[in-house]
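For chain A:
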Amino acid sequence: MNLMALEAATTGNAFTELLGGIAPEGTPTWALWLGAAGAGVGILVAFVSLVAMFSVWLERKVSAHIQCRYGPMYAGGWHGWAQTLADGVKLLLKEDMIPLGADKPLFMLAPALVLGAIFGALVALPLAPGFFFADVNMGLFLILAFSSLTTIGVVMAGWASNSKWSLYGAMREAAQVVAYEVPLGVSLFVPLMVAGTFSLTEASAAQSGWFGMHWFIFQNPFMLPAFIIFFIAALAETKRAPFDLPEAESELVAGFMTEYSGIRWSFFFMEEYAAMFLMSAVGAVFFFGGYHSPLTALFPEEATTGLLYQLVCAGTLIFKSFVGVFVMMWLRWTLPRLRIDQVMSMGYKYLTPLALVCVLGAAIWETIFA
Partner candidate 1 sequence: MTEINTPPEPPEAKTIEIPEKARTLPSGEREFMLDVSTSDLEVNMGPQHPATHGVMRILIRTDGEVVTGGQVHLGYLHRCAEKIGENVEWLQYLPYTDRYDYLSAMNNNLGYSLAVEAVMGVEIPRRATLLRTICAELNRIGSHLIAFGTYGLDIGAFTPFFYCFREREWMMALFEKICGARLTYSYIRIGGVFNDAPVGWLKEVERFCDVFEEKWQEYYDLLVVNHIFVQRTAKIGVITPEMAVDYGLTGPMLRGSGIDFDLRRDMPYMAYDEISKAGVYDVPLGRGEKGELGDCWDRVYVRVQEMMESIKIIRWCLGCIEDGPVIGDIPKVLKVPPGEAYVGIENPRGELGHYVASDGGKVAKRCRVRGPSFCNVAVLEKLLPGTFLADSVAIIGSTDVVIGETDR
Partner candidate 2 sequence: MKDFDEIYQRLEAIKAPGLLSADRPREGDPEDKTDKGRAGEAFVLIEPAAAKEFLIAVRDDAELAFDILADLTATDPDTEDENFWLNLHLLSLGHGHRLAIKAMVPKADPVVPSMVDAHMAAHFHERECAEMFGITFEGNPDPRNILLPDDWEGHPLRKDYEFPKEYHGISCE
């Protein structure tokens, strides 16, 4: 095991410090590092699962209220809060089916890859000044790279299923992600120019200050168009309506997920919601002040190291992310689906050039005024 890499990844991490405090004297450093890494992974998995489960419940309630329904009302008592939990148990107990003629190893690997990639991407997300799994100085690159990796999992799933509908879904996903990766990345250059760093921790920290006035979205006039482009591209990246072509249920049955069932299917489902959360969080970090809010601005300077401040910060970022997730759900239950050629032409013909114009404009603005 490359201990240097492990040390680099866990240095300055809350877990390492915490474990250092409780571990008995004389515990070797590598054991501390390993313990910290293990705890980090455990917390990450728990966090992603919680986010996904809450998002699924939220989606059900949001869609239900948009459609004049109640949604889940019974499981768990209060507004069916335990419905997703019950579904999860059901999915775990379902028969594990692999269709005849499917490419078995790939079929089994695909959901794991998809979910693993989204875990990897969430590593670089700082929830609060001291709450992060790893302070990666190329954090944004890491996130974009990992979230693109999910595409490979989806293509893998589509190919391995040995179903024509799945293959269509996979091909659509590949084409769509290639088309929208460019505007997604380019539109993020605009806040990057203001932040001057790829690290999400530093970008968040740079936006502190009184009542949100230092949020990047207010820094120059090209931020808002850049954010809109980012949001649209993020919708396409996370396969959300109106860009849900890879799984377009009225056309492709369920797209790449057609042959999946049980827990493997729920992995794709969790990935979708975790990716929504991740994209919203990235948007919040690079446009809307990260974990800063008017509430956190009320804390006096000396209180910012306390646990309460950290919790408020984490709550702020999670809240902002779920606002983004809510908007994504709202759009999904309002808009019809685009057609594949419309999706392509929107990505290549409009969003990419517009994103480039934003970058150019922002660069000129920053040179003159900043």
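Candidate entries met the following condition: all candidates are chains of the complex that A comes from, given by their letters.
Following the convention adopted for this analysis, contacts are C-beta pairs under 8 Å (C-beta built on N, C-alpha and C of every residue); 3 or more make two chains touch, one makes a residue touch a chain; residues count from 1.
What you see is a predicted model, and the numbers here were worked out from it, not measured in a lab.
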item: Options 1 or 2: the chain contacting chain A in this complex; value: 1
item: In the complex with candidate 1, residue positions of chain A that touch it; value: 63, 66-69, 164-165, 168, 171, 241-242, 244-245, 248-253, 332-342
